[in-house]
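First, the structure itself, so that you have it in front of you.
One protein chain is absent from this view; the other protein chains keep their places.
Per-chain numbering from 1; labels A and B assigned in written order.
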Amino acid sequence: MKITRKHKIIVYTLLVLFSLYFLFPFLWALITALKTQQEVFSYPPKFIPDAALFSNFIEAWNSQPFGVYFKNSVIVTVMTTIGQLISCSLVAYGFARYDFKFKNILFILLLSTMMIPWDVTMIPLYMEFNMFGWINTLKPLIVPAFFGSAYNIFLLRQFLMNIPKDLENAARIDGANEFQIFYKIFLPIMKGPLTLVAVLNIILVWNDYLGPLIYLSDQSKYTMALGLASFQGLHELQIIPIMAMTLVMVIPPVIVFFFAQKYIVEGLSGSIK
Amino acid sequence: MKLSKMHFFVVLLVAASLIVSACSSTGSNATKTEDGKVTLRFATWDVGDDVKLQQKLIDQFNAENKDIKVVLEAYGSEYDTKITAGMGAKDAPDVMYMWNYPQYQNALEPLDSYIKDKGEEYKENFYETLWNYNSVGEEILGLPVGYTTHVVYYNKDLFDEKGLEYPESGWTWEDFQETAEKLTDKDKKITGFAFPGQPDPYDFEMFLWGNGASYVDGEGKLEGNLNSPESIQTFEMFQSMLKEGIAITTEGWGDTEMKSGRVGMFINGAWYLSAFEEAGINYGVVEIPAFGNNESASIVSSSGIAMSKDSKHKEEAFRFMEFWTGEQANKERMSFELPVLKNVVEEEKLTEDPVKKVFYSMLEQSEGYTPTSFIIDDWSNLSEDLSLVFEQIFNPSTLMEPKKVINDVVK
Partner (left out) sequence: MHTGMVLCIQDPSPLSRTKQAWVKGRGFLFNRSNQLKREIMFTKKNKHTGFTLVRKRVPYLFILPWIIGYLVFTLGPLAFSLVMSFFDWPITGDAEFVGIGNFAKMFTGDPQFYNSLLITLKFALIFVPLNLFIALLLALLITQPIKGMEIFRTIFYLPAVVSGVAVSIIWGWIFNSEYGVLNYLLSLLGMEGPRWLIDPKWAVVTIVIASAWGVGTMMLIFYTDIKGIPNELYEAASIDGAGPIRQFISVTIPSITPTILFNVITSVIAALQQLTLVLLLTGGGPLKSTYFYGLFVYNNAFKHHELGYASANAWFMFLIILLLTLLIFKTSSTWVFYETEVKKGKKGGRK
């Protein structure tokens, strides 16, 4: 695509405008996190704190066993991501590349799992996990991921559907078996979408609050998101540590995203050519 | 070729089922630890440093009681969701913090027989009013741990700026409005009074009490109570302060606005004592003003601890509850909770403390009032209806006539 000057100006203007919208709340969170208690609430609002209190971050981190929470969050996030990648790529491949009996019904069933509000299945699910003896362990958060999630399966299916059929037919003629086709031909093509699923899952799980809240009760099992919420009491929220830990919590997924971009950029086409 | 493919799926399937079975084999025998100790789960809604302090107390209990191990679980702001889920799945903690007893009464163990065993003196050492708040009907469901009444917080600096005298016990709503008017300064964006635009109906009833009204009578009837002239007058008074511009409504409880230092007065519980201090607000507290010659009253936000009906170790649970509500524990928690034992209050001379005494005098003034939530069965629904009515009255974009909307909801 050729880029004219006018085009460039429009693009930059839009980029900057949107960046303002997306960045301002972060900026405000950062300013707040660096303030003293008095400055936080003062009116008119202060945009530059008298002294940037980076110690607020250290205090917030040390006020709870965030080291433990971090470890738990990493375990849950890594495990679920592995689980989702394996299960969802298999299932999506099945739905996208084959015709079989009951396929449409099964697919609707799959989608329908996204549509039931969490509120009403939560208690029965709790009972089930309790029966397994999984309450107050990380298992309820990890194990289901190994059986896929509708969102990720649907997403991968949409990408897989958009690859010409000739691909596997050609491979079959060359004598590849069905699993080899999936593993050796399709997985490499799907590098972009799979990275996408990984990134989306990491962020979802990293921030998940209700799951850990319901299934975990012991502080030693808590995740980062639960720790963050613990700054919020019934009557009052501790705004400075909340802002500080929100910003800290954003760092790991942003780093992941920054490096994952390069694979996502390859999109679908990457290795076909 | 066929084999390898099938092989893969078999491995996958086996792996999956292994995960499931391996995990479930751990089973749930969480009530007894290996060394034969009874494990008690104890849920708190407190957060931050308060939890640390509670953990210290628990460590002490565990050290003193070799046969019991108490595990603290802190749920924070979503306390009710978590408790509800646990109860629904018959997996509630053995001992838990509680205030909304009517809502959870069916899941809680009545404590009357346990308390009876301790003797009259034990019971009498707690403030009488608090037992009402920890019971439903005739049954005691919890032991009082702490409480707060509501008081007026006022910003001393703003009073000084305008050369106003600090309010004193025994003042009236007329004094209050006069003060609010004098404090208000549009140019500086200073308002006399801030109250929530969506007040919690549980809390708001205290203003009606002060005017000799309430939402319902002893039988739970709204007619003639919520829409009594006194009740409507109360709503009209709050609304008129908004119309005159001497008060604003807030999105939250109003503590944020108070902390900005631009609000003269604010009515709420003891939760904000340390928070306002940290925010650098030079504040004082005083009793809620009265309607004419009536004595003002306050709702009591009580915190107690209750025992789950499904607990397998009730005797041990009560032993722990006794410890948690005992003298020593009351003293240890004084930094964030008002003691509920008469002898502790006396010993620590809390009725002489310039700030804390206000909460105790409000408590005495509020004896004998029963919140509607303890009278009617369906409080959560009524509360939601009332909440909407309050908003219609107090929201600046509606400011509906109290008489009309209240009569509507009574029907």
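Operating definition for what follows: a residue touches a chain if its C-beta (ideal position, glycine included) is under 8 Å from a C-beta of that chain, and two chains touch if they have at least 3 such contacts.
Note that the structure is a prediction, hence the values are computed from the model and not measured.
S.K.: Using the definition of touch stated at the top, determine which of B:Tyr104, B:Phe159 or B:Trp173 touches the missing chain.
M.R.: With B:Tyr104, B:Phe159 or B:Trp173 as choices, the missing chain is touched by B:Tyr104.
S.K.: For chain B, enumerate the residues touching the unshown chain of the complex.
M.R.: Looking at chain B, the ones touching the missing chain are residues 2, 5, 9, 12-13, 16-17, 20, 80-81, 84, 87-88, 103-107, 189, 191, 197-198, 248-252, 256-257, 260, 262, 380-381, 384, 388, 391-392, 395-398.
S.K.: Please output the residues of chain A touching the missing chain, sorted low to high.
M.R.: Contact residues on chain A toward the absent chain are 1, 3, 7-8, 11-12, 14-15, 18-19, 21-26, 28-29, 32, 41, 43-45, 86-87, 90-91, 93-100, 103-104, 106-117, 119-125, 128, 144, 146-148, 151, 153-155, 158-159, 161-167, 169-170, 172-173, 178, 182, 192-193, 196, 199-200, 203, 206-207, 209, 225, 228-229, 232, 237, 239, 242-243, 246, 249-250, 253-254, 257-258, 261, 264-269, 272-273.
Here is the rule we use: only the chains that are shown with their structure count from here on.
S.K.: Based only on mean CA positions, could you tell me how far chain A sits from chain B in angstrom?
M.R.: Using C-alpha averages as centres, the distance is 36 Å.
S.K.: Which residues of chain B touch chain A once you look at their complex with the stated criterion?
M.R.: The contact residues of chain B facing chain A are 1-2, 4-5, 8, 12, 16, 19-20, 23-28, 30, 41, 43, 45-49, 51, 71-79, 81-82, 85-86, 88-91, 93, 189, 253, 255-256, 259-262, 269, 271-272, 275, 278-280.
S.K.: Hey, which residues of chain A end up touching chain B in the complex?
M.R.: By the definition above, chain A touches chain B via 37-38, 40-43, 63, 90, 122-123, 126-127, 130-137, 139, 143, 146-147, 177-179, 210, 213-214, 217-219, 229-238.
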